Structure formats: C-alpha cells, structure tokens
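I have placed the structure first, in the form of structure tokens, so that the comments after it can refer back to it.
Excluded from the complex is one protein chain; the other protein chains are retained at their positions.
And now, subunit A:
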C-alpha cells in the first residue's frame, strides 16, 4: 500500500469513487465477507480447466491400449493395475530407475539450489559491496533467460570438462537459479530486519552464525517456496537431461517416457504405458504440495502485506 500513499486523499476518492471507502473498511475488518458468485465461478472454471487434464490422465491410465482410442474419453475402465504392472515390468523395471534418478536430481538439486539462493539473496539484501547492483542486474537478466536456451551452451561446456552423460551434468546446472536468488533477496530484505543483524553483531555473533541462526529461520517460508519452484522445475525438466544424457540408465522420467513414445513410425507408441507413467510421476509432486502447502500459504500472505 505504501506505493499508493503519495496520492492525495481527494485525488483518490475522485479516482475510485465513493465505493472505495466501504471497501477499505471491509478490508481492515478482516476477510469475513461472503465471496461473490462471479469470483467463485471464475475460480471454479479455472480449477476445472487445470484439473481436467489430470482427470484425463487418471481415466486414460485405467484403459487398455485398445480401449484408449475406442471408448468414450471419460469412461474409466479396469486395467489400471495391469498398466502399472506393465510399466514397472518394462525392461526389467527401468521406470523405477528413472524415478529414482528423478528424485535424486530434484531433491538434491532443489535442496542445494535453495541453500545457494538463500545465501546469495541474503548477501545481496543485507550487505553493501562494490558491484552489488551489477550482480543483481545480471541475476535479473538471468531471470529473463529461459533455461532451455542455455542447455546447448551448457552441453558444450560440460563436454569440454568431460562431465556430459553423468549425474553431474543434470545436477550442477540445476543448482544456480536466478529466480530463486531474486526471490530470496526480496524475501531476505523483507523478513530479516537489519536492526536484528546489528543487535546480534553487537552481541558478538559472526556473520555466518547470524545467517544460520537468524537469517535462515526467518526466511524459511520463502525458502520453501524457492525449494518447491526448483523441485517442480527440475522434476519436469526435459531439455537439459535430454541433451546432456546418452545413457538411458541416467535418464529422469521425462526423457525416459519420451523414448517410449518416439519409437519411430514403424512402431506403435506405447501410449498406455506412457500415460500410466505420467500418472505415477505426478503423484510425488501432488504429495509434496500437500505436505508443503501450509508454508506456501504463509508465504503468500506474507508477500501480500510486504509488497
């Protein structure tokens, strides 16, 4: 709200009309008012729009491959467990291996990336040093660059140091997340009071200790957000592992499933197996969201008042 405050009261009321006063009142009186039908309706349509594909995946994964294209789209069938059996039996359980790889890339990458983002963001928010603005601008520019277009240059660099086709090839590029650093800087600026750092310093605490004992706990909700962003990003990443990896034992689920889909025109794509694989692959994401959701809500609320 602070951004709005420079405008004079008269200009405000003339701009937004008489209705603005009661609205402000309502807001200060808590959000206990009834939601409007229109808003709810729009949100419901949005939710249906987002959930329909998921519903499709769930239903389609219960169909046998001959039913997939011959029965009504929304009519479920009874072959779910057969399909899951086929999926895990494919090439002696290679899907499990892909799942494990994906977990490694996503958990490891997101955890390390969150820590790096936290440290970098905290540093940018709370310290003054030469070139700080330059650093931050560079990171902002990084936010604007889609990770996809970096995949080929990264591949060529990794090939030079002989790291392509290894776990590192997917893990290392995932660590640095400009968006994570950016979020973390904003969050550290808002959530960690400079006075507190000064007080801790007066009491003789070192910078590292202040970061660990005060900075990180205070930034935790923001860090959960960064972790989730990175986790989902790495989990769904296709281009980077696709380019980096040649050994199909290192593939994550995304790249692995695509090999089932693209077997050439002379082979039928293994649609049911791929669909079932996609369903199994989103389950951990859904679980993660349920577990970490409360942090995210806290964070959104916090962000709303700080803006």
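By our rule, a contact is a pair of C-beta atoms (placed from the backbone, for glycine too) under 8 Å apart; a residue touches a chain by one contact, two chains touch by 3 or more; residues count from 1.
Operating definition for what follows: contacts and distances are computed from a predicted model.
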item: Per UniProt record, name of the chain withheld from view ["SigE family RNA polymerase sigma factor", "Extracellular solute-binding protein", "Ribonuclease inhibitor" or "WD40 repeat domain-containing protein"]; value: "Extracellular solute-binding protein"
item: Candidate in contact with the missing chain, chosen from A:66, A:133 or A:202; value: A:66
item: Options A:89, A:141 or A:159, residue touching the unrepresented chain; value: A:159
item: Among A:125, A:226 or A:243, the residue in touch with the chain that has been omitted; value: A:243
item: Interface residues of subunit A (partner: the chain not displayed); value: 65-66, 68-70, 91, 152, 155-156, 159-160, 162, 164-165, 242-243, 246-249, 258-259, 262-270
